[in-house]
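One protein chain is absent from this view; the other protein chains keep their places.
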Amino acid sequence: MIIILKKGAPAESVRRLEDNLKAQGVSINHIEGVNQNIIGLVGDTSAIDIENILAQDCVENIRRVQEPYKKANRKFHPDDTVIPVKNTIIGNGSLQVIAGPCSVESEEQVITTAIAVKEAGATMLRGGAFKPRTSPYSFQGLGAEGIRLLIKARNETGLPIVTEIMDCADIDLFADVDVIQVGARNMQNFRLLKLLGRSDKPILLKRGLANTMEETLMSAEYIMAEGNMNVILCERGIRTFETMTRNTLDLSAVPLFKQKSHLPVCVDPSHATGIVSLIEPMSLAAVVAGADALEIEVHNDPKSALSDGGQQLTPVKFADIMKKIKDITAYLGRTIGK
Amino acid sequence: MIIILKKGAPAESVRRLEDNLKAQGVSINHIEGVNQNIIGLVGDTSAIDIENILAQDCVENIRRVQEPYKKANRKFHPDDTVIPVKNTIIGNGSLQVIAGPCSVESEEQVITTAIAVKEAGATMLRGGAFKPRTSPYSFQGLGAEGIRLLIKARNETGLPIVTEIMDCADIDLFADVDVIQVGARNMQNFRLLKLLGRSDKPILLKRGLANTMEETLMSAEYIMAEGNMNVILCERGIRTFETMTRNTLDLSAVPLFKQKSHLPVCVDPSHATGIVSLIEPMSLAAVVAGADALEIEVHNDPKSALSDGGQQLTPVKFADIMKKIKDITAYLGRTIGK
Amino acid sequence: MIIILKKGAPAESVRRLEDNLKAQGVSINHIEGVNQNIIGLVGDTSAIDIENILAQDCVENIRRVQEPYKKANRKFHPDDTVIPVKNTIIGNGSLQVIAGPCSVESEEQVITTAIAVKEAGATMLRGGAFKPRTSPYSFQGLGAEGIRLLIKARNETGLPIVTEIMDCADIDLFADVDVIQVGARNMQNFRLLKLLGRSDKPILLKRGLANTMEETLMSAEYIMAEGNMNVILCERGIRTFETMTRNTLDLSAVPLFKQKSHLPVCVDPSHATGIVSLIEPMSLAAVVAGADALEIEVHNDPKSALSDGGQQLTPVKFADIMKKIKDITAYLGRTIGK
Partner (left out) sequence: MIIILKKGAPAESVRRLEDNLKAQGVSINHIEGVNQNIIGLVGDTSAIDIENILAQDCVENIRRVQEPYKKANRKFHPDDTVIPVKNTIIGNGSLQVIAGPCSVESEEQVITTAIAVKEAGATMLRGGAFKPRTSPYSFQGLGAEGIRLLIKARNETGLPIVTEIMDCADIDLFADVDVIQVGARNMQNFRLLKLLGRSDKPILLKRGLANTMEETLMSAEYIMAEGNMNVILCERGIRTFETMTRNTLDLSAVPLFKQKSHLPVCVDPSHATGIVSLIEPMSLAAVVAGADALEIEVHNDPKSALSDGGQQLTPVKFADIMKKIKDITAYLGRTIGK
């Protein structure tokens, strides 16, 4: 950590700052500049509060040198994390394809869709039981009943199930879920992250619409700091000025997350683009960029879907895309599923 | 609502769409264009799911004509909402100044600060008991004990207290709080919004870092749809590409929120800018732009603050700014407090 | 075009607006809503000024139904545009790889690099003679001499040359250049676009850092409206809140540009990411997403480059990536070059 002192900062207040820093266990280096002096801190600076230092009269600015995440940091954990999910694993070079409807709507809908996506080659089933909707007047999900139906669909197909938690109070309902998803709007629901950190279930952590990659890694760190190392990062589009797509899929996050962290990375082209015709090219591009998993919305009858109809694939279209995903995965020397 | 049909959409599928729409209670108008046909819907379209229509083969695009919020909409509620808080009110043309520390840290800290801000002219006391922090290694707030200390400070000074809720499970701890704050990261924690909608307490709803004004009004609508009309909107900066300020204060949101909605509007220059020297000009600008309240961070000793030290004012500096706020409020013919 | 009238708009002013619109050759349709009335315009609305209509007292808002670009619009030109460049073509399903240094620095540098990229499989040579630099104190390019050196490198290698124009006054210097590049900062330099529209050279038009896809297509329209149909769109990253990458590569622009327009699309992963280690995955992803061309920065000695050293590849690294680009291009059934 580098502290840039104000021009002409009084020696006394600099000395007080340094004493304070030394008391926190770091050692101090000085660089005397022409216009400004600088203090370099050596040691474990993770406990040092940047805001607190910025509040000192003698300080002009601060530059961090090290990443603030540790458990999620590849520097300290060079090997890829591999996450077991039921009879399969995420993150060993294989590709997992998580497919299913935006919302669970009925037994028939979820089971029909589950059978169809399995047949097409999907390896996990997604479906929303609790739905975060911008409008209070939109369909809000079936709740506990939705999870019950997902489990039924798993029994029918053998596909592990992935579904989103929206509130700490619901945690018990997720006891028999295989992967718990944290939605983009909850990426900084720190209470929820801590709770999930005390679980041993795989957590699919979606990047927030306005969150940097570093903040996403810090949210993973929240989960990992509580003991749960099974975190999958998920890029699902960020909010930009562009209006033609729902969000802007930041595909460079895939290789960058994998360089900075040892955690597996998933891409959700459905939410990222919001446009059915973009799901195929963005899925293939994500695989080539190194994604460990894809999450794709498929509905047995998108025209009658209760949410996000416009971005859900039909089973026929999904099967067509899966064929191309399988081909390119094979070309890359990778496999679908374990 | 306007539905733009695809060029050459088959008459049969258009007819099916129209039947479906009529069944939802709206009436249909046709416009035959040169390249494309259009359907205009008349009636209550709030129940119509845009995504569902987008999923129809014959549909190219949709344009909304009416705002999706109703209870928060000034069109349907032309009079300003005035919210009683203890012995005062927010929103009748007066200005409320909510001041206090970022985090409640100790009894001495919060009471000293409360006395100081009251003396300087603040009308309410803020302080964080539960703190959303990007890093799991940062100070996370005193929790229930923090609320207890805020109540003590209220007893000491008579200032109503404003503090943030982070999770539904904590609601009982807020029974004796005067205004419950929903933080920017929780603006779309819909479960929490619904819960607060069933309370009768004033809710200070902060705009999310990546949320549009319309989404903010939709989150207010979540609270109001459950029956609680006491919502104060709060602009606290949005996330942009600019890095010199912490966030970008979108001050045009103040007059625009007040044109679109009847709810009172607060501005938080401390979080919006993250820079102590900008709090004075942005506070004065917010008052002139029509804000009903300001929320300003003040700490009895910012240099030793456990969070956000860099953006908290000293009591002396706050008193200096308050003098200018009082002057300009008087110039505008408004009053501080009731 | 749909005009939403204000609630209670006076009949007289609506009638005046309609007369005015009819005089512009469009016909009028009415939709009487519950809260608001709507006017639908049928006919050629491209000449109608939206801002002018918004200025009318009786108008609340306007919604466009049709895209504002015509010559660039695939609806009116369903077949892919194919652009001849010397002895090759851009846009027929093949992939062009444009490689070379950020700036032309010396004869030895540009010729050494040109030979190296040709050997590795590049099909065109890029190099900046005029350089847009944020700081006036940075290297500004060799200017006319830079173009002379590029031509020399073309003579040496046979590679067509691509270089950026920064000002209308320089146009004569580009007489012997094969593809003229318009940089992101000049995407809305409308005078320059018009000038290039009167040329018959292929124009590589880079999307601006804060420009939407629609605006990019409108800038292509500026060139095409003057008669030059040889426009290549180039996605090179947009500006977002993310700071880990230089810009955010919006790869969904590739398939979307190709759906909306008939023009070929190029991707520049070097400027989009600014990070050497991301060029390989983003290049491969761009090819899979359907890009017709890649533009990649390669320098014979990046460590001594006068600009953008941090994002330029060495010839060895470029050759390594080219091997993978060739493989995936072959896998896709496409070819490099014509």
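The first chain written gets the first letter, and so on, giving A, B and C; residue counts start at 1 in each chain.
Convention: contacts are C-beta pairs under 8 Å (C-beta built on N, C-alpha and C of every residue); 3 or more make two chains touch, one makes a residue touch a chain.
Keep in mind that this is a model prediction, so the values were computed, not measured.
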**Asked** Which of B:272, B:293 or B:336 touches the chain that is not shown?
**Response** B:272
**Asked** Which listed residue, C:81, C:245 or C:311, touches the chain dropped from view?
**Response** C:311
**Item:** Touch with the omitted chain, as defined above, among A:94, A:240 or A:314
**Value:** A:240
**Request:** Just the residue numbers, please: which parts of chain C touch the chain that's not shown?
**Result:** 46-47, 49-57, 68, 130, 132-140, 166-169, 185-186, 188-192, 194, 208-210, 215, 218, 221-222, 225-226, 239, 302-312
**Request:** Kindly note down the residues of chain A that lie in touch with the hidden chain.
**Result:** 2, 4, 7, 29, 31-36, 38, 40, 42-44, 61, 63, 65-66, 75, 239-241, 243
**Request:** Determine and list the chain B residues touching the chain excluded from the picture.
**Result:** 210, 212-214, 238, 240-245, 248-252, 254-256, 259, 272-273, 275, 277-278, 281-282, 284-286, 288-290, 328, 331
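Following the convention adopted for this analysis, only the chains that are shown with their structure count from here on.
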**Message:** Show me the overlap between the contact partners of chain B and those of chain C.
**Reply:** A
**Message:** With centres defined by CA atoms only, which chain is the most remote from chain C?
**Reply:** B
**Message:** Counting only Cα atoms for the centres, state how far chain B is from chain C in Å.
**Reply:** 39
**Request:** Could you tell me which residues belong to chain A and also touch two or more other chains?
**Result:** 210
